[in-house]
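Heads up, one of the protein chains got dropped from this complex, but the rest are sitting where they should.
First chain written, first letter: the chains are A and B, and each begins at residue 1.
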Amino acid sequence: MPRPDPRGRTGAPALLILLLVLAAAVPSEAANTVSVDVGSVYASNEGTSIDPALGTIRGKLHSMFNYTSYRMLDRKRRSLSVGEEGEFELPDRRTMRATPLPAQGDKVRLLIKISDGPRKLLTTTLGLRRGGMVLVGGPSHKAGVLILIISAE
Amino acid sequence: MNEREKGGVPDDALIRTTLAGDDGAFAELMERYKGRAFAVAVGIVGNGDDALDIVQDSFIKAYYKLKEFRFGSNFYTWFYRLLVNQAIDRWRKSARSAEVPFDESWLSEDDSPPDAFAYPRTPEDLLRDRELGDALQRALDALPEYHRAVIVLREVDGMAYDEIAKVLGCSVGTVMSRLHYARAKLKESLKAHREG
Partner (left out) sequence: MDCRAALEKIDRKADGLLPREAEAELSGHLAGCPACAAEDAAISATGDALRALTGTRAREKAPALDAMWTRVRAGIGESREALRRPSWVARWAWVPAAVALAVLALLFYPAGTDRSPFHPSTFDVAVEDVESEVATVALVDKGEELPRVIWIIEDAKT
């Protein structure tokens, strides 16, 4: 029987223990946290490529808009507690701030603020179910527009 | 009924060239089958936009699985297996419902929407009778997925029973019985539409 490699695979068990300890230290607050996911999509008439990362909503984008090309520029996800404001950097130095608000059951309420420097482009309060999605679009980007895909879990 | 008999480079040669690193060969292979692939996909999912996604995803998947292709077998049978599975998966995942109804308010001059939005298309003039197309689509949607796949592969793509059996991984007898059932159901819906 071969001698065990002294460099061995001690890393894996050690990591597992570390993760378990860290996980146990984090209180379970799933009900009071909302995972906010923001995808930034560049929609234009330059070319005809549809980013496969857009998944099942590719066809829906085609149905809703006249653009021929959709490319996901960025996507960010943050877990936020109720009342905690999370900041998401958007293309062209715009910013989105999302704050989960108190809600009942499996519903999520989000206060969304989108700004372009000092200019407040949008302030809105949305009510949606976990797993729900809404699009916010229109700000110009290069030869087209930005469409934000906002979803919450 | 594969494309190699049409002249030009056989499918196998295009596959070998693709595997050697020439994506242009795969583009040619894709051009040969994309029309038929779309027709099958749209027959199964009933929606043109979803069908385009399915065709795109299927060819991307085929590109990366090309090294698993057994030379000497039919490329389109092998590819159609990927395509039909993608279409059926997509059907199962989607919340299938009636088409979004045509909203005439968009046509009002007083209510012009932002230019970015797609104006509603002219209502389908299917067989000069939109209701016939709707009735047929509803009947298709009501079929179990593999029955729908069988009748689409047979009637739309013209695939032979044994090829359909290979694509779907079932026996020729199962293909025939599913086809018979699907035909009967579609025939009933068309008859009901005519008499209705």
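Please note the rule applied: a contact is a pair of C-beta atoms (placed from the backbone, for glycine too) under 8 Å apart; a residue touches a chain by one contact, two chains touch by 3 or more.
Predicted model only: the values in this text are computed from it and were never measured.
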Contacting the left-out chain: of B:25, B:149 or B:179, that is B:179
Please give every residue of subunit B in contact with the chain that is not shown.
23, 27, 30-31, 34-35, 38-39, 42-43, 48-49, 51-52, 55-57, 59-60, 63-64, 93, 95, 97, 100-101, 103, 113-117, 121, 124-127, 132-133, 136-137, 140, 151-152, 154-156, 161, 176, 179-180, 183, 186-187, 190-191
May I ask you to list the residues on subunit A that touch the chain which is not drawn?
11-12, 14-15, 18-19, 22-23, 25-26, 37, 39, 47-57, 60, 62-64, 68, 72, 74-79, 86, 88-89, 109, 114, 119-129, 131-140, 145, 149, 151
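We adopt the following convention: only the chains that are shown with their structure count from here on.
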How big is the gap, in whole Å, between where the Cα atoms of subunit A centre and where those of subunit B centre?
32
Can you list the residues on subunit A that touch subunit B in the complex?
50, 52, 56, 58-60, 62-67, 137-138, 145
Show me the residue ranges of subunit B that touch subunit A in the complex, using the header's touch definition.
47, 49-50, 52-53, 56-57, 60, 90, 93-94, 100, 114-119
